[in-house]
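Heads up, one of the protein chains got dropped from this complex, but the rest are sitting where they should.
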């Protein structure tokens, strides 16, 4: 008995047209399409209903799909995620929202002990096709605990997938892929890019495959591995390095953190021989460590210089007046890249 | 105003004598000394009182120090750790026990959001001198969720220290150092070694410094970095490698995972040029990744072969009939070491 | 009246069948004789099963095992108010619940022998695994009930937690949602007086655990958990309310853990025999037998026949359990994802390498059959 048959897919738009959208609108459009395509899809979280989400990611959906499918929950994150797990096990396709990255530790218990284990514990009888959405990262001058980058905790946890888009196109396509995924997906949305990232997005249904990185720009001298809002920072750094150092930089936006697209990563490293990993989290024990270790294991003889990591410091994120000194900026990426280039 | 003056130290025994103790007895002795030395010290947790702990780590202490200082709490881990944080902030020296590693995710919220942040958020006015003890790791044929190795989650979290001894001597000395630490210490105890590790332990007070690794055995060909019960496994592997391959293996037991004793680690790598990291946790995103990345960054030109990691698989720990195929055994360490040696 | 009463509540306790077998006919639920007999048979059988499991563990043929004895009414009876298509999720001590749901007990043994194949529910049933980190299933069962409500087919979800576990915040969040969304959920607190060595009195300082319900707008009742008839009535009423759209119920079943916490525990370290003795008088099986004999539904002859049948059943289950081939180590990589990710494919191959390293290339052909799908 299949408890959870595959999701009905929204029909591809008959004549898809491409519009320029920002990232949060792309998220909204994906949610809208998913809700329309299959009535098992539902959204739950704090302020996701009438208010349309504190970032407006769910704007208009409560009105369109009603209070049973777009649900303002009590303020209780274990309830939201534990509830979503139960809903998914029983055949629904819940999309749970945690309002900010900084409140995700409250749900680690459900995530670590259950989210990725139910399929295996039930020997394949039960599954948890749910999406756990949360904004990610800093630099929007938000209050304390609103600018965190907790991805490493999730990437170290078996049985789940971890995704983070950095363009509107990827946001929509990856979110639809996440909703259709038969397995749980933790879906981070870089909040700095919600409005600042604008790009071409086709109307109608399409997906971007989970597990595939994106080459942001090609280059030959050094690879920058990055994800989320740091993709944009990395582009600035690459520009500076091109202009001032004449260096040709390849940028890989991982898009899926776990399982990571190692093929693309290694192909790039094999080409350039040098690598900087740029991210926002406290650097020690970050996902950048895993990438560095993987590269060391598999590209040892191809490396021309040590893999450099540029991340947040190993302290809590300070209040926002100092956040730009905590989260790596283009200068820090440039400094690391120069060290690698001049090694 | 210093809210939390330093701990009174137990007097060193006038004529310390050395006895052969197992690891859990050494833990018990440290707790006993700490309770005796300073009345601010208290123990709280589930079954730590009358029952003396499910592993007997607190055996006899309830009777000796009473119900106010050795406290059986309600079954509520957030209460235990949040409560201990409050107790510590207000001047007590709580030692909180989480009964098994597998139940630690319930307290991540307190650990990630608060434990390591209070000193900094209060700008040094408040501090949280507490110890969070928990058994660690597998191979005792325990039920589901009783054999976990969650150290990476804690090592990635700023503001705390993470310790794991592998000998009775270190267990006692490090635990006393943890209780005396002005900052929060997460203290893992390898449950496989509770009774099986037996060694010489002096009576009376002494400490082993937090942040210093231990050279288990010296060698020239390859370094095994390890911690917890894997220290013993690594010794078996080293023996086999010596006998069958004539390889001279250095074993470094980290003892403190965060902050790691990089000096000792690098000195060893500089000498041997080859490294295997052996641990029990799901390998991806583990603390072994951080060590591998650190070594790559700082010993790039000294490495003769890629740093190899040997850890648990990226799946949940299976029930115990298969645990010996999940947690690396000496053979897996040997296989990895041979790869490194023959690279 | 400025210091005014804005809400009032009575907590009721339900008792129908007294320890000496007397029945309050006014409260007696209308149930067929077969069901009364089924309750008795199940309680009797699970008690015997429990005793055998302990023996198996003591002789090294089973891992750590949590005892059921004393709690048979609380465990075996409420599931009888459910349909197979309803959800049931016990605690890790809830072998009696799975048994009442029709699970083959060879699997319970297999699970406590440390074998993942022990998680094996009857086809068609909707059972879910208990959670070893206690209480973490409580919000999940709320979600199961929520799904049933949305499907509008009258399904309900029943779950259990211990008196100790009632202190976990999980219960708070689960009941908050259940009450808020009027979910068809039945929460049973299996108050057996102990959380390992910690007595009920060390949990919430409230007179009852049932009264917690009130904080969530949830119906609550305390029941003599060793009284099968009262337990049945409370459960059946709660199921009916849930099916009828009237929302969740919290039932506190007051029972007693007659044995150690698990086979790894030694209860003599922390409790006296006296309390245990006083509960022996209230044994659910003894009183149910008195009741059935009184009603002429049961006899010593039937009792003997049941004993013979039970022994045979247990022998069969134990034999079946012990004849499982050892698990295939490679099987742990199955069923982690719908399609295994590349790290798992690689790592499974590494485990094959390890097996070959240990036993030669041939070993892979000699492994017991793998059960799970890969990749």
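Letters A, B and C name the chains as they come in the text, with residue numbers starting at 1 for each one.
Assume a residue touches a chain if its C-beta (ideal position, glycine included) is under 8 Å from a C-beta of that chain, and two chains touch if they have at least 3 such contacts.
If you're wondering where the values come from, they're calculated on a predicted model, not measured in any experiment.
Of the candidate positions B:23, B:57 or B:113, contact with the hidden chain is made by B:113. Screening A:7, A:31, A:84 or A:106 against the full complex identifies A:106 as the residue touching the chain left out. Among B:48, B:89 or B:337, only B:89 touches the chain that is left out of the view. For chain A, the residues touching the absent chain in the complete assembly are 46-47, 49-52, 54, 72-79, 102-103, 105-106, 141-146, 284, 313-316, 318-323, 325-326, 331-332, 335.
Seen across the whole complex, the unshown chain contacts chain B at 1, 42, 68, 73-74, 76, 78-79, 81-92, 94, 109-110, 113-114, 116, 118-127, 158-159, 161, 182-183, 211, 259, 262.
Residue positions on chain C in contact with the hidden chain: 2-16, 24, 27, 167-173, 176, 179-180, 182, 202-208, 211-212, 214-218, 222, 230, in rising order.
In this section, only the chains that are shown with their structure count from here on.
Comparing mean CA positions across the assembly, the chain most remote from chain C is A. We define each chain's centre as the mean of its Cα atoms; on that basis chain A and chain C are separated by 39 Å. Between chain B and chain C, the centres computed from C-alpha atoms are 35 Å apart. Our note on geometry: chain A versus chain B, Cα centroid distance of 32 Å, whole angstroms.
Residue positions 116, 133, 136, 169, 336, 341, 343 of chain C are each in touch with at least two other chains. Shown for chain A are the residues that touch two or more other chains, namely 109, 113, 116, 120-121, 158-159.
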